[in-house]
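This report concerns only the one structure given below.
Just one protein chain is left out here, and the rest sit where they should.
Chain lettering (A and B) follows the sequence in which the chains are written, and residue indices restart at 1 in each chain.
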Amino acid sequence: MNERVAIIGIGSTGFSPVSPDLSFKELTYSAAVKAYDEAGLHPKEIDSFITGSEDFMEGYSIFDEYIPDQMGAVLRPAHTVCADFIQAMGVGCMMINTGEFRTIAVEAHSKASNVKTLDEVKAFGLDPVYLRTLKENAEFLAGLEMRRFLEETGNSVEQCASVVVKNRKNALINPEAGHGAVLTEFDVLSSHPVSTPLKHLDAAAPSDGAIVIVLAAEEVARSLCDNPVWIKGFSWCSAEGNFWSRDLSFAKYASLAAKKAYAMAGISQPSKEIDFAEVCDEYSYKELQHLEALGLARRGESGYLTETGATSLEGEMPVNTSGGSIGVGHTFEASGGMKVNEAVQQLRGLAGKRQIKGATTGLVQSWRGVPTGTGSVAILSNES
Amino acid sequence: MTIIKVPVKGLSSKEYERSLKVTWQPELQYAWDNGIAIGKYLEALKDGKILGSRCEKCHRIMLPARSFCELCWRPVDEYLPVKDTGIVNTFSICHVNWDASRLKPREPRHLPAVIEIEGASAGMGIMHLLGNVKPKDIYIGMKVKAKWKPRKDREGTITDILYFEPVRK
Partner (left out) sequence: MGKRRVAVVGAGLTKFVRRAQETGPELSHQAVKMALDSADLKLKDIDMVTLGTAPDAFDGVHMKGEYLLSGAGGNNKPYIRNFVGGGTGVFAPIHGWMHVASGAADICMVVAEEKMSCCHPHPAGAFITIFDHTTEQPLKPTLIWIFALEMRRYMETYGLSAEDIARVAVKNKKNALDHPSAQVAEEVTIKDVLDSEMLAEPVHRLDISPSSDGAAAMILASEDVAKRLTDKPIWLDGVGWNLDTSYWATRDLYYPRYVEKAARMAYDMAGIKEPSKEIHVAEPYDPFDYKELHHMEGLMLCERGEAAQLTADGVTERDGNLPICPSGGALGVGNPIAATGLMKVIEIYLQLKGDAGKRQVPGDPRVGVAQAWGDLMQVGTVTVLRR
């Protein structure tokens, strides 16, 4: 692929535990209006539209039916991927590289507050024969994975707790975040156990919100936008489909996707060439596991780096300056979108108190939650 | 490569009965936020009115009420009630329930229809049921009027309209 693709407009609603004032259509519309306005385009001028969504999170059998109106995509080529925002963004990059499309809008949103039986939905995602029949809360898989990861890498539950402390602190200075707080490691470790060693505060809380971006081919991006953010590399990958066949200590999906994204972006030394990272932290240990899989920390050292502040706002490799899913709120397929939004703000120098000085290259990464082994990686830069 | 032999075995009813099965009945519950436009639409139903919204750019009066015009890509300019009468655009006489179970011979048939509501722009219809009419007497182009629940029983749902019935001159 050789066509450069840039983000030329982005719209975010911000994130909060509930959003009773707007329907999902109105929520998405408000993000789309911002994104299109920033791109300087009417939706009629956008070539195609992509939504990342899952039916049971929406309470519809075929949610694709309900995507066009609030995207301005009526009677236009629009489609759904049952995938997270960063994967959907990758599909948009592919579409532009076919040469048939110049501009693409990508959307994901969460109305998790409308799902009254979220645990049931999660359990419904488990293999119906081998896992669901155990009748355990789906979170038990995270407990199993966390224990194996800590056991094999030597990272500790205390270091996981320091991820939570850092991310919720970052969220305090992010106006879009819903879960900013001043906590201590002790608070996390003494919160009630979900599935040991996983504690209640190790897990990100469900949130609502919507993100829309406009992607453009290079020529369009340069003519329309003063501060395009370039997507220099992207990929997604799945590990073994069956949970019980995976090496639970290592996020292979993230490692495989990163290899491809780095190659595309021409990155050979990720921890030197990347200025900041927004990685999936749906559970605290996942941030550590992902840093190791992405090559941003050596195996077994991610906990130490966190504990010693290397991943804090002032550290060598700031991680989840937004506050991550733990600090902002977990928005399912939109989580990757929240991370893309943070990276765009950082690369445009608009991140306010969270701004990392001189940042030119950021990594965004997402994972689709239990029981999946699917995730995606993208490298964003303000230098073409 | 001509496809001649294909894999996969279909189970007969008997084989299926005998096979081991894992069953699961998910308890899925949702409470969807109505938001601005549908919130107003439901309020209006409770008040015995059908609410539309108007866009000054394309001059459409749209149903059901929406907060933005999806074609002009701008907020609507006004919410306004339309009439509670309309014209049958198309209809069916349905002998099965939503779960594919069959109605008993004496049970009344379901009578779904698309009804173009008067006062809204041409072609703006909603799906609802017909009632107080013999199935054989229904025709496309028939004028109908909403039969509302008594005011005290209305809850702010689409079923506050029991059905649409023919306007008899």
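List of remarks:
As a convention for this text, contacts are C-beta pairs under 8 Å (C-beta built on N, C-alpha and C of every residue); 3 or more make two chains touch, one makes a residue touch a chain.
No experiment lies behind these values; they were computed from the predicted model shown.
The shown chains contacted by the absent chain are A, B, with contact judged over the whole complex.
Interface note: of A:T196, A:N242 or A:T308, the residue touching the hidden chain in the full complex is A:N242.
Interface residues of chain A facing the missing partner chain: 1-3, 54-56, 59-62, 64-69, 73-83, 87, 91, 93-100, 121-122, 124-125, 127-129, 235-242, 245, 252, 256-257, 260, 368, 371-372, 374. Residues touching the missing chain, restricted to chain B, are 1-11, 15-16, 19, 23-24, 26, 30, 32, 34, 38, 41-42, 62-64, 70, 89-101, 110, 112-114, 123-129, 135, 140, 157-159 (touch as defined at the top).
By definition in this document, only the chains that are shown with their structure count from here on.
In whole angstrom, the spacing between the mean C-alpha positions of chain A and chain B is 37. The touching residues of chain B, counted against chain A in their complex, run 22, 24, 26-38, 66-68, 70-71, 73.
Chain A meets chain B in the complex at residues 19-27, 29, 33, 36, 42-44, 56, 59, 68-70, 72, 74, 111, 113-117, 120-121, 123-124, 128-129, 132-133.
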